[in-house]
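Written below as structure tokens is the structure these notes are about.
Every protein chain except one is present and positioned as in the full complex.
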Amino acid sequence: MELSRDQLLGTYRTMRTIRSFEQTLNELSQAGRVPGFLHLYAGEEAIAAGVCVSLSDRDCVTSTHRGHGHSIAKGVELNAMMAEIFGKQAGICKGKGGSMHIADVGKGMLGANGIVGGGIPLAIGAALSAKVLKNGGVAVSFFGDGATNQGAFHESLNIASILKLPAVFVIENNGYGEATPVAYHVNIRDLADRAASYGIPGVVAEGMDFFDVFSKASAAIERARRGEGPTLLECKTYRYFGHYVGDPLTYRTKEETEKVRTSRDPIDNFEKRVVSDGKLAASELRGVDDQVAKAIAEAVRFAEASAAPDPSELTTDVYVQYQS
Amino acid sequence: MELSRDQLLGTYRTMRTIRSFEQTLNELSQAGRVPGFLHLYAGEEAIAAGVCVSLSDRDCVTSTHRGHGHSIAKGVELNAMMAEIFGKQAGICKGKGGSMHIADVGKGMLGANGIVGGGIPLAIGAALSAKVLKNGGVAVSFFGDGATNQGAFHESLNIASILKLPAVFVIENNGYGEATPVAYHVNIRDLADRAASYGIPGVVAEGMDFFDVFSKASAAIERARRGEGPTLLECKTYRYFGHYVGDPLTYRTKEETEKVRTSRDPIDNFEKRVVSDGKLAASELRGVDDQVAKAIAEAVRFAEASAAPDPSELTTDVYVQYQS
Amino acid sequence: MATRKRTFVQAVNEALDQAMAADPTVIVLGEDVAGGAGQKEDAWGGVMGATKGLIGKYGAGRVIDTPISETGLVGMAVGAATTGLRPVAELMFIDFIGVCLDQLLNQAAKLRYMFGGKAKVPLVVRTMTGAGLRAAAQHSQSLYAMTTAIPGLKTVVPSNAYDAKGLLLSAIADDDPVIFCEPKSLYTTSGDVPEESYTVPLGKAAIARAGKSVTIVACGRMVDTSLAAAKTLASEGIDAEVIDLRTLSPLDEDAVLESLGKTGYLVVVDEATPRCGMAADISALAVDKGFDLLRGPIRRVTAPHCPVPFSPVLEDAYIPSPARVVEAVRSSLEG
Partner (left out) sequence: MATRKRTFVQAVNEALDQAMAADPTVIVLGEDVAGGAGQKEDAWGGVMGATKGLIGKYGAGRVIDTPISETGLVGMAVGAATTGLRPVAELMFIDFIGVCLDQLLNQAAKLRYMFGGKAKVPLVVRTMTGAGLRAAAQHSQSLYAMTTAIPGLKTVVPSNAYDAKGLLLSAIADDDPVIFCEPKSLYTTSGDVPEESYTVPLGKAAIARAGKSVTIVACGRMVDTSLAAAKTLASEGIDAEVIDLRTLSPLDEDAVLESLGKTGYLVVVDEATPRCGMAADISALAVDKGFDLLRGPIRRVTAPHCPVPFSPVLEDAYIPSPARVVEAVRSSLEG
């Protein structure tokens, strides 16, 4: 399947937006202008973009503590996202969730999640709804390498397999779970091999290459839509910043990070490819860069200018109805 | 490794004892003479016997709701077991645990378990103790096909693998989890294949053949003792009685059961083999049958004659010490 | 339509059947809710038959047997509830909540709040509770205080067949996640159950027996225990009022306080263990909002702070008895 010029331009916009969003938050957070903990997605843009380009609003995704990229790729509004991260009333969750709980059910974004592996069972639930309601939807669950050691991963993939649910499980293998390297926390090379335990396809993609992720993800998504069941897709990637903003990064070397940034950067890769293929002109991309920069700046302005929630909001939204 | 005459005789005694123990309980329970729920092990004797013949008291096992066979094979005293199942003070657990919680830590029997998969993490804990205390012990966890779909299975095998723990995981695949066939609850043929997710050996044994179980289990146990890490051993077996005493057995046919009983019975298999090999004489085995029948009868007499616990026992043994 | 005698478990089955008939988005899932992987007919219809016949009527698409994977099945139900279905998931025994609590504690209960009110989770988790069947420590617990404590969840504990049907139909129609506790020792008890579909509202207690000398608050199986105690007390001229809470969250505070206003004395009876439990919760409510009404100490009749023992002798001593309730009432009245 070929991507149109617009889709390619949109893809670049998505990846560039994620990158700028995270770089901006990294600075704001270090400057003490953002409350709470932030887990940044920079470096992994090709995965969110490469998967979500094949999804529409009826398709649901579940995300992780590192959820900004998935939210942006799923089309969540930037100002409302930024306001949420600042804890403002205008936030997408009225400031009640924050960075780790950004969600937009209408857009099929079922939430970042503070529990490692916690979103995987929710995703098979969304897949079950699609199957029972026959709405043609597919559910995608994004999670990290570390999450593949949670019981929820195991139970959910097995259920999805035996019920042939329209689901795709995307491992974002960035080499570490917090400060622990993958090579320590599992005893296998490719996490995709775990698919064999459930009798489903396991596929490895170069997660820094949008086109590789896109072709393998779209195939898995189409397979799910056809009712042929779930796929486990492992994307090898790397996170540019620490586990959280403030991470001393004592478990990996600057060289390791620099090497990836210079040789495997997903946005550089994308630009080289589309420009050399003559699909897009560098000038167009610079144009997008400017628009993105403006949009992010505007989002920050919006977030900082927005009002904090009224304390009376504390106990609303707990239940739809609670007569007591 | 060759088994001595005594070991073979002991093995036959173990399997016969388990069989008679369960047949007797089946009758007593249906006659309303035993309180609570019973999950009988009859048909699966070759697994408990084939694994435990390579273990000594320093080696620990964890068991399941279907734990009588493992307890007997691990050398738990018959009278105390029977008294426990009857809920008597003389029971191995003072009547507080019952059939589903028979344990004898001194004998390395860390307990039957009412939680499917609940014993697997405990087993890696026992393996960790053996490793840290360098006592040469090995831990074996017995569990069913259904338990392989619990998160605890997944997490425990991965940890055992990366820490190279002296553990052996024994799947007793009897074709059903309650009323649900394996062919429904997983999408793979051999559960042993799940070992690949953890980078450990996965081995399939004919669970109705003591000698096949013994050779594969002893190899796995020795490997663990040598510090080479865990093994996943799947034993294909069959349970003769229902999931619990009283199970209407509406999910399988009498023919299916009869076929297994007549063609694959582990005790018949064993007798044919040892007699034809001239290792043991049929007459010797009949002698064991008589001894076993007496021992079981005595256990029942003992259990029924024993006193119920004193109500004051209700709140003892909750803590070692509780100052309040 | 007629009112007939039905057992508690038949009432549950009838509620499920009528809810599924009325609303195609209602589905049932759990371990052996059909059994035999029976695509046409069920082998078990649930370990106790609560879901019997459903797969035959509604098919395997809506009556779903799952592997023994509670985190997977409960979490799947939470996700499905968030995306358009009304799942009724079965957690066979509440004792198993430990292998799937996160999906209730951090997902079902919190999604709506964390998302700023933009999600709803119309989920019901049916689960068996309570002791008395010689099922020992891991199959006999009454852990409803654990779910009552969790903001975002509702917790229901019916005490009879009529309420079981009406409360379950309310729970399924409710837009919030509900933990529906079925005291297994009541399964075979029967009562009058109307044939038609009807609801008993969540958050409304019932006066199981009107009286003026003392208020006995209970739920589930302990309502019968309290009524038996009330009989004995009546013969001593003590006229006990028995309040059946029906739902622990939301809690009908007014019903408790109004009754206390009439009687001045309170005894709370709970099959569960004492620490941080329902009995403590009701006591705290009364001594806070009802202090001026109180004329004697609030006694709690609960299980001891220990696991449920297997031995029948011990288990019988474990479960609160009418005699212990009578004793507690006397000592409260004496002060």
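Which chain is which? They are A, B and C, in the order written, and residues in each are numbered from 1.
In this section, a residue touches a chain if its C-beta (ideal position, glycine included) is under 8 Å from a C-beta of that chain, and two chains touch if they have at least 3 such contacts.
Keep in mind the model is a prediction, meaning the values are calculated, not measured.
**Student:** Would you mind listing the shown chains in contact with the chain that isn't displayed?
**Tutor:** A, B, C
**Student:** Write down which of B:Ala42, B:Cys60, B:Val213 or B:Val260 is the residue touching the left-out chain.
**Tutor:** B:Cys60
**Student:** Give the residue, chosen from C:Ile207, C:Leu257 or C:Cys306, that touches the chain omitted from the document.
**Tutor:** C:Cys306
**Student:** Tell me which stretches of chain C touch the chain missing from the display.
**Tutor:** 71, 95-106, 109-110, 113-114, 136-138, 145-146, 148-152, 249, 251, 273, 275-281, 283-289, 291-292, 294, 296-300, 304-307, 309, 335
**Student:** Go through chain A and note every residue touching the omitted chain.
**Tutor:** 35-37, 87-88, 91, 93-101, 113-118, 146-147, 149-152, 177-181, 183-186, 248, 250-251, 308-309, 311, 313-315, 318
**Student:** Mind pulling the chain B residues that touch the left-out chain?
**Tutor:** 60, 62, 91-97, 101, 103-106, 110-111, 113-115, 118, 120-133, 139, 151-152, 155-156, 158-159, 162-163, 316-324
The working rule: only the chains that are shown with their structure count from here on.
**Student:** Please tell me the distance, in whole Å, between the geometric centres of chain A and chain C computed from their C-alpha atoms.
**Tutor:** Those two chain centres are 39 Å apart.
**Student:** Please report how many Å separate the Cα centroid of chain A from that of chain B, as a whole number.
**Tutor:** 45
**Student:** As a quick test, compute the distance in whole Å between the mean CA positions of chain B and chain C.
**Tutor:** 35
**Student:** Which positions in chain B touch two or more other chains at once?
**Tutor:** 149-152, 184-186
**Student:** Which residues belonging to chain C are in contact with no fewer than two other chains?
**Tutor:** 67, 69, 71-72, 99
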